[in-house]
Structure formats: structure tokens, C-alpha cells
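Pasting a structure below so you can have a look.
A single protein chain has been omitted from the complex, and every remaining protein chain is retained in its original position.
And now, chain A:
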Amino acid sequence: MTDWLLLIEVSLAGIGSGGLYAITGLAFVLIYKATKVVNLAIGEILMLGAYVFFGFSAGLALPFWLAALGTVVVAGLLGAGIERTMIRPMLGESPIAVFMLTIGLGSILTGTVELIWGANPLRLPEYLPNQPLFLGDAYVSSKVATAFAIASVVVLIFLALFRFWRGGVALRATASDQAAAYSMGINVPKVFSLSWIIACVTAGVAGMLVGAIGGISPTMGVFGLSVLVVVIVGGLDSVLGALVAGLFIGLLEALAGAYLGGEYKTLATFVLLVVVLMVRPYGLFGTHEIERL
């Protein structure tokens, strides 16, 4: 019976961290849907969010809520700034140029963080509850559980904004048919900047949570690699795909890590990536049109 218990515990932990993949994937999908930009810097934006939170909470010793609020504001400004200064001038350029630009942006963000905070791993102040949590007999890290709960709230806010907010209609309209959105008076550049702001805020929140669980370092941008697998598996332009694939890949990584050994985690996800690309190149839920890069 202990085998079953282990499986359940590992699965819960995996789904828990999958929640973080899901919301970061959501951030990626939002930018891709609205602006058709493949944003490879999403992991670095997430990292910057974690460091900004570190700066507010440890550096300036602000209380948790203030630090979190500050991080959200800074992430939003960052999103608006990136869109305005780097992405919008690239409108109409080839997708590969924009794609390379986001890789460069990732390096810049990593370098900036190293300049300010140094290259060594740091610990965020403890703010997530730390006492062990039991679901039946299964042990769940309460940090992971709390992070998952917060991620779920973020997803719900996201979906509610999409569904009920006027700006959400503009976002979905632009994602659905950009020229038509333009033709009926939707301010498309504003929608672009809105999508970057929301995506960066989401990534920043994910960064706080990832940092709270595993600590922060300038290399935590590699989280973005797993997220890339998530969105390719789920379909670059599918919100549902990001959510499902996020949870699934979190689960897969945890299972591979527990039963095969930690070095097989990335192997497992990328094997899945190769298989999905061979069978459904547009992802599980993506539009059947292949983006060439």
C-alpha cells in the first residue's frame, strides 16, 4: 500500500507544480494569441518577478501584501515597456526576427538581475505556510498546495476577465481576426500592450510562487523551457491547452523524477514534446495551422 501512497503523494506534488506551469503557459498563450509573438523570454520575466518581489520583501522589508502588490505593478510596467519599446517597432517584421528579439530580451533580463542581485541563489522570505498538510494519508507540501490554490485563483480571474470584461472581448476579437478588429474601431496597439501587461503580471505572480517553493536564482529562467514544452504540447494558441498541458507536464515531471530519478525529468518532458510534435504538430488543442519559425 505504501507504493500507492507514494504515487498519490508524487502525483499531488506534480499537479501542484503543474499549476505554476499552467499559469505561466497562460501568459505565453495570451501574448501569442493576441500578438502572434512567440515570447521566449517568459521564463526570464518570471524570474525578474521573483527578484522584484525579493527586492521589495527582503530588501525594503515591506510587508507581504505590499511587496506582492509592488511586484504586480512593476511586472505590469515591464510588460507595457517591453511592448512599447521592443515589440511594437517590430510589427510587420518576420516572425523569426521577433522571436530572436525575445531571446535577446531574456539575456538582458538575466544580466540585469545578476548585476543587481548577484548570481548566487537566494531565498525568499517565508510567507507561504510551512506546516505539513495531509489529504487523507497523503502528505502534501503546504507551500505547493498554497501555490496551487493561488494559481487556480489567477486562472479564474483570467477566465472571468476574458469572458465578462469589455477589454476581454477586445482581446479575444483581436486574437480571432486582427484586421477585422482594426476595421471596427478596436485600438489594436492598445490591445497588444494590454496583453503584454496581463501576461507579465501573470508571469510575475508565477515567479513569486516558484521562488517561494524552490528559492530564486538568475538561472530560474529555465522554468521557461518547461513552459515552452507546455504550450507546444497544449497548442500555442489554446488557453485550455495551456491549462491541461501544464498540469499534465507537472505530473509527468514529478513521476519521472520519483520513479526514474531526477535526471530523467527533463528527458521525459522533451520525449513527450517530440511525440506530440510528430503526432499533432499544432498541439493537443491548437489551431490546425502550423506556424513556421
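The rule is short, and it goes like this: a contact is a pair of C-beta atoms (placed from the backbone, for glycine too) under 8 Å apart; a residue touches a chain by one contact, two chains touch by 3 or more; residues count from 1.
Rule of thumb we're sticking to: contacts and distances are computed from a predicted model.
Asks: Unshown chain, UniProt name, "siroheme decarboxylase", "Dehydrogenase", "ABC transporter ATP-binding protein" or "SsuA/THI5-like domain-containing protein"?
Replies: This omitted chain is identified in its UniProt record as "ABC transporter ATP-binding protein".
Asks: Touching the hidden chain in the complete assembly: which of A:105, A:173, A:200 or A:252 does that?
Replies: Counting the whole complex, the residue in contact with the absent chain is A:173.
Asks: Of A:61, A:97 or A:184, which sits in contact with the chain we cannot see?
Replies: Of these options, the touching residue for the absent chain is A:184.
Asks: For the chain that got dropped from the picture, name the residues of chain A it touches.
Replies: Its contact residues with the unshown chain are 92, 166, 169-170, 172-173, 175-188.
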